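Entry: chain A
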Amino acid sequence: MLTLSLILLPVVAATLLLLIKSPAVKTLALGAALVELALAAYAFATFKADAQMQFEFDYPWIAGAGIRFSGGIDGISVLLVLLTGLLTPLITLSAFGREYDRPSTFYSLILYMQAALMGVFTARDAFLFYLFFEAALIPVYFLAAMWGGEKRIAVTFKFFIYTIFGSLFMLVALVYLYYQTGVPGKPGVHSSAIVDFYNLNLTPAAQGWVFWAFFIAFAIKMPVFPFHTWQPDTYVESPTPATMLLSGIMLKMGVYGLIRFLLPIVPAGLETWGLLATTLSVTGIVYGSIIAIRQRDMKRLIAYSSFAHVGLMAAGVFSQTANGLQGALIQMLAHGINVVGLFFVAEIIFGRTNSRFLDQLGGITRTTPKLTVYFMILLLGSVALPLTNGFVGEFLLLNGVFAYNNWLGAVAGLTIILGAVYMLRMFQKSMFGPTSARTETFDDLSGAESWVLLPLAVMVFWIGIYPNSFLKVTEPAVLNLLQYVVK
Partner candidate 1 sequence: MNASYLPSDYLPVLIQLGLALGFIITTMIVTHSIGPKRKSQKKDDPFECGIPVEGDARTPISIKYFLIAILFVLFDVEVIFLYPWAVNFKGLGVTGFIEMVLFMGLLLAGFYYIIRKGVLKWE
Partner candidate 2 sequence: MLPIILLSVFGIVLLFMGFLKSKVLLLPATLVFILAALATTFMDWGKTYLYFQNMLLTNNLAILFTTIVLLSAFMVVALSNSFIEDEQAQPAEYYALLLFSLVGAIMMISFENLIMLFVGVEILSVAMYVLAGSDKHSPRSNEAALKYFLMGAFATGIMLFGIALLYGATGTFVVSGIKSYVYTNAYGVSLLLYMGIILLLIGMLFKVSAAPFHFWTPDVYDGTPGLFTAFMSTVVKTAGFAALFRVLSVSFVGVYSFWWGTLAALTCLTLLIGNVTAVYQTSFKRMMAYSSISHAGYLLIGLTALGTQTKQALVFYSLAYSLATISAFGVLLVVSRQRQDTNGVNENFDAFNGLARQNPLLGFVMAVSMLSLAGIPLTAGFWGKFMIFTTAADKGIYWILVFAVLMSTVGIYYYFRVIIAMYFREGAAEPVKVAPFYRYVLIAATILTLVLGLAPGLLEGLV
């Protein structure tokens, strides 16, 4: 029931919000998101650290076809549920700084998005997963295209078509897998439970096809090089809350999909194509980092950094090691926190100076002690300094990639150096140096803004200093999953 209410609560709240026309709508949205956070935190706190599904629900959906409306939380999804629950109220709160046209639609779309994301991370039925996977796209598409920048229509349309194109291939793969399941002696009986897909005996050729169908779907979502062309423009053109949803949570759908589907279902496909996939991911790391160094637009820079980070997560997953998977899981949490914080900082700077271009900024730090501290914490988390959240994830991920292939590991290791270069460059260009006309009268953080950044900073240190409180939760599930990989 807990899982079901995690999905249903935002839906109900969002639908009610649509009916309200008063300006109090944002406070109500924040309230709903906080209740949801409480539920997610409760789920995390009471989660038993074993490989079992917990807080399950299970109802017939298309009963005759063996398709069920079922979900639950296990070690793979628990951190993502927590992440979604944690980030949504912060994203909602971060939107308070700017007046959005038609606020009730705006905030209800955020909550619908949260519901779909919760559904993706908790679905136990493959078609239910697909349903939420696609449904998550619609609210964020409307958010981006209604409140976005000048080129929003063309850019978001490209994003929508591109991602749905990928996921349709996943649908083909899911339908194929669904027809491979069955009960011996009962022709025509199939099941679409994800667990039943794990035990299929597919031929290596079939595994190759299914591998690519899944890979394209998830690679576009994350995105992995060379499927990333939609990403920078979409991140820049979207309003910042939508960008936060996209980068903070939605790209994790891709990584989660890799772990949930690709690894256990097509181990032989991964055996054949894994090197290519890892190479693509590692290429993305270097490529994204190098482009990020040359950016002058803060939002675009963070977008490319996100592209580089997610490449490392994908590479870690493809390494098929416990360290790689654990790293990917904790890095998803860490990256979500860092990237949302960084986008929020960019939004604060844009809100006061009306510019995101590094060459037009500078000297902000003179008037803003609080902002400087928070920005620095998030930035250090992002460049994986020890004792911050990024370090744990990147260390485990690189460990995994090294175990898989030394050369690729070495190249992937560049991420730490390159990441430090572009992040510190951004910090230095915007915060230090002489003030420009735009930054002379820069106000420090307001109360609401501090309340967004404070929890993020706390999380940066919590994960960095005591990662075990998260790692121990995911470990049994990861080890259990790896049994299917080496079968």
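Keep in mind how these were chosen: all candidates are chains of the complex that A comes from, given by their letters.
Everything below uses one rule, namely that a residue touches a chain if its C-beta (ideal position, glycine included) is under 8 Å from a C-beta of that chain, and two chains touch if they have at least 3 such contacts; residues count from 1.
Here the structure is a predicted model, which means the values were calculated and not measured.
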Candidates 1 or 2 all belong to the complex; chain A touches number 2
Candidate 2 partner, complex, touching residues on chain A are 60-65, 127, 130-132, 134-135, 138, 142, 145-146, 152-153, 157, 160-161, 164-165, 168-169, 171-172, 175-176, 178-179, 188
